[in-house]
Structure formats: C-alpha cells, structure tokens
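To start, I am sharing the structure in question, which I have written as structure tokens.
With one protein chain removed, the remaining protein chains of the complex are shown where they sit.
Showing chain A:
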Amino acid sequence: MPKCTINGKEVEVKEGTSIIEAMQQSGDRIAHYCWHPGLSVAGVCRLCMVEIEGNPRVQIACNTMVTEGMKINNTSEKVKDAVKWGLDFHLINHPLDCPICDQAGECGLQDQYMEYGKYDPEMAEHKQKKHKVVDLGPTVVLDSERCILCSRCVRFTEEVSKTNELGLFNRGDRTEIGTHDGMPLDNKYSLNTVDICPVGALTSKDFRFRQRVWYLKDAETVCNGCSTGCNVKVFYNKEGFFRVKPVYNEQVNGHWMCDEGRDIYKFVNREHRLLKAQVRNASGWTEMTAGAAAKNANEVLKNSQGDSLALVLTAQYTVEEFDAIVSSFVNEFKTKKVFFWINNKESFESFDGLLLRGDKNPNTKGLLKVLEKHGITATWADLTSGLNSGAIKTVVVAGPENMNAFPDFADRVKELSKASNLIWLQATKQDALMALTGNVWLIPTKTFVEKDGTFINHAGLEQKFKKATTIVSEALTLTEAALLMVGKNLAIPAVNATFMPNNQREDQVTLEARKKNEFVFRRGSL
C-alpha cells in the first residue's frame, strides 16, 4: 500500500492506483475529460496534469501510477498554466453555441472553463468546421464540431458493448468521431455514450431539446426494467419525467445501464396513467376515487373468501407490498390461491452477459420470497382450471407497470376476465381493460418512483429505494389497496400531485408551463 503526498496531504492507496484515482480518493479536484473509471486509459485530453517532485515535466495523472513516497501537486502555477493551455487547445475549435447546446448546464467543458479557465481567448483564426446533426443511429445524434475527441464513446463501443460501431476518422484538427461504414450506432447500450460524452456532441434523440437540465430535479432509484436492478437517477420536473441515467454501483451495474431501461420513465408520466378508479357493473362504468373503489371491492371479496378468490401478482411491486397483499389474502380472505404471472417465459432466463436479463421484472426474487414465506404453492395451471371450472369466481390482479415486458397482456386479460368479478390494480391506462364487460374494478396504483420500498434483484441483492415524487395523487400502493380491500379504514395523507395536465404537444412548453418551472419559482418571476 504505497503512501504518497497529494497537495500536501498524505494519502495511502492500493498498489496499482493511478494518481487521478488517488486524487479522487483524497478529494482533490483535477481537470479531466478522457479519463473515465469504467474505461481504459486513453491519456489524450492532457488535462489531468500534475507536478511530481523530481520530475521536470508535468505528467498526466491518469496514466501515472502512485509509487511510495511520491509527492504530487496540481495547484502549482506550472500545472495551472498547463491546464489553462489544455483548455485553450480544447476550445479553439469548439463552437460557442452554449445557449442552444443540449448539454448546457452539465457540460464538462463549461465546468472546467469556469474552474480553470476564464481568460481572454487568444484564438483569432477561423474555427475548424465539422459536421452538424449527424444521425448515428436510432438513439443518438452527433454534433461533430462540439466533440473534443476524448474517445470515451469509441472506447465504450470497443470495451463495454463490444459492438465497435464508432471510430476516429481523419487526422489532425480534421479528426471526427463517426460510425464505420454501414454500421449505425445501434446496440442495446448505445445511450451510455451520451452519458459519458463530456460535452454536447452526443445527444439522445429522446431527450434532445426537450428540457434544459437546470429545470430538472433528480432522484436516485432502482430501475424496474429487468431483474438486474440497475441503480439509476430519474430526472423530472412539474411537466413530468424526462430521462433516466445510471448511477454507479459496483455490485450491480457498474457505470452503465441498458437503453431499454431508459424508457422506464415513460409509463410513469401522467398521460399514460390511470388517474381515477373505474368500476363497472351491468349499468356500465362509474368513475370513483381509488380509495373508494378499493373499499367498494371489499363487499365482493368478503363474499368470495376461500378457494373461490384468487390473487394474481406480477413481480413489479415491492417486497413490502407483496407481503402486505399476500398476508391480507391468506389471513383475512383465507385463500392460498396466489399466482405468479410470469411474462415472456421463453426468454425469462436469458442474459446478455452485461446487464440485460430476460426476466423483465425488478422483483421476482422478492415475490418468490414472500410466496414461500406464506407457503404458497399454487401454479398457473390451478388458476386456469379454477377459472374454466368456475371454482374461482373473483380474481384480484396486481398488473404490470412496464407493459413493454408483458407482450401477452391482452391474452391474460381475456383469460382472467372469465372470473365473475375482476379487480385489477394497475398504474397505466389499458384499452384491453377498458374493453372488459361484467363486474370490473380498475384501481390506479403508484409506480416505483412514487413510493418507498425494496426490490430483490436476480442475485438476491436487496435494494431499498425512496419515493421521488407523486404524479397521480389518488393512486394507491398495493399495501394501501390491500388494507382497503379487507375493509379497513385508512387515512391516506393528501399529497397533491403538482404535475400539470399535459394536453399539449410533447415537445411544446407553453408560457404557462414555463412560469411553473422550478427555476422561475426560485427566482420569483420572469
């Protein structure tokens, strides 16, 4: 364990630690672009300069290993001058289009300039013009002139996705990132290149121009897109959720997440949600509050106790919710007919070797654990035969949130609608449910970003997460729904969803909407 001195502080690091890693460990700030802890060292941006005692030249910290007794500093005038010039070299051909750049507010170049730059530019020559708005593939757009050629994206496709779509083409200051001929950037992890791009060169087609980042709040949670359970950050404001980015967790997802996982914010937004409960009987649909509908269902549930009552669960809810609803059914309704709705059976066990798992549920292990705890052994065949024979009269379903992972949804709805009474707990609006006839209760539920809870991933790792915000104030958790359905009274604190009704085009932000954004709230007025 070599000991070194960084800016006067003694630091002990593991053998084989680079100076830049040691500086991160010691909390010392250091300019850098091309270095990324999840990628190989390129050493090309030449910004992470440090002075090492006894060495006449400044060195790059990313490719220099710490040795015993090494004395390092990055605060000397020599280093500051080297970094200033490094920035100057980066900026001479970089466009000054910050006001229209999608990366404004989270741009590495802006940040570095504010920290290490702020000087009069010396470049009087014309900038080298490169290509604008290059369509790299289905998910990513490149503005080549903003690119500082850190090569992070190229290394990502070589080392992480191993798809090798990207390369560095041409030479000198004509060098550009691009895709190899006939090979679009089209892999299941392509949007990580956008995350690691330190400037606004690579932008996500999905997020591009939709929001300025300073209008967004963020919250950490766990992706519910598959059983890996990637740690993610969701970004939102009063207009809704806008994007998802990975959060580093060495045990789960490292630095990355898949493109599929980035879509999980979409069904959460208000326009996709079931906002009110709908109860149907012979006279048609009646709108109710969610709590009232759950309470209303109690009557039919009481009358269907025992083996005529079934509970169908998708593995998309939290451990706490599963425990609450299964306990209620076993203890209060005396039924052990609890069924696990397994989606995409053919690919359930598959794994792509990086992050993507065929089990598209975040909490299969959690559900199985709860079922085991309650001694549930029922199989789907029992449910089918019970429905066909008419032995099962009432079915309660906790449906999926992420519909993309449930291609058999309509078929299942048809199958389950054989019951005389169907009580369906669901976060999103579904035509297949609204088309049902007979006795149906549709009760809105909260999504994973609206509640606290625990998911257990494929490896058995328990991950707790916190509520980010409320979108549909009336929506219930399964726990709340279970308590109401067994006939208990529940004081649900009123949480007003502050999300605006979204009745305009997706990319259109009206003046009214702008007035309500966080930035303006804080500043006072326009």
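Here, a contact is a pair of C-beta atoms (placed from the backbone, for glycine too) under 8 Å apart; a residue touches a chain by one contact, two chains touch by 3 or more; residues count from 1.
Please note the rule applied: contacts and distances are computed from a predicted model.
Hidden chain, UniProt protein name from the list "Amino acid ABC transporter permease", "Iron-sulfur cluster assembly protein", "Oxidase aa(3) subunit 3" or "NADH-quinone oxidoreductase subunit F": "NADH-quinone oxidoreductase subunit F". Residue A:174 is the one among A:14, A:29, A:132 or A:174 that touches the chain missing from this view.
The residue from A:30, A:148, A:383 or A:472 that touches the chain not shown here is A:148. Taking the complete complex into account, A:124 is the one of A:96, A:124 or A:282 that touches the chain left out. Those residues of chain A that touch the chain absent from the view are 41-47, 49, 57-58, 63, 81-82, 85-86, 88-90, 92-93, 122-126, 128, 148-149, 151, 167-168, 170-175.
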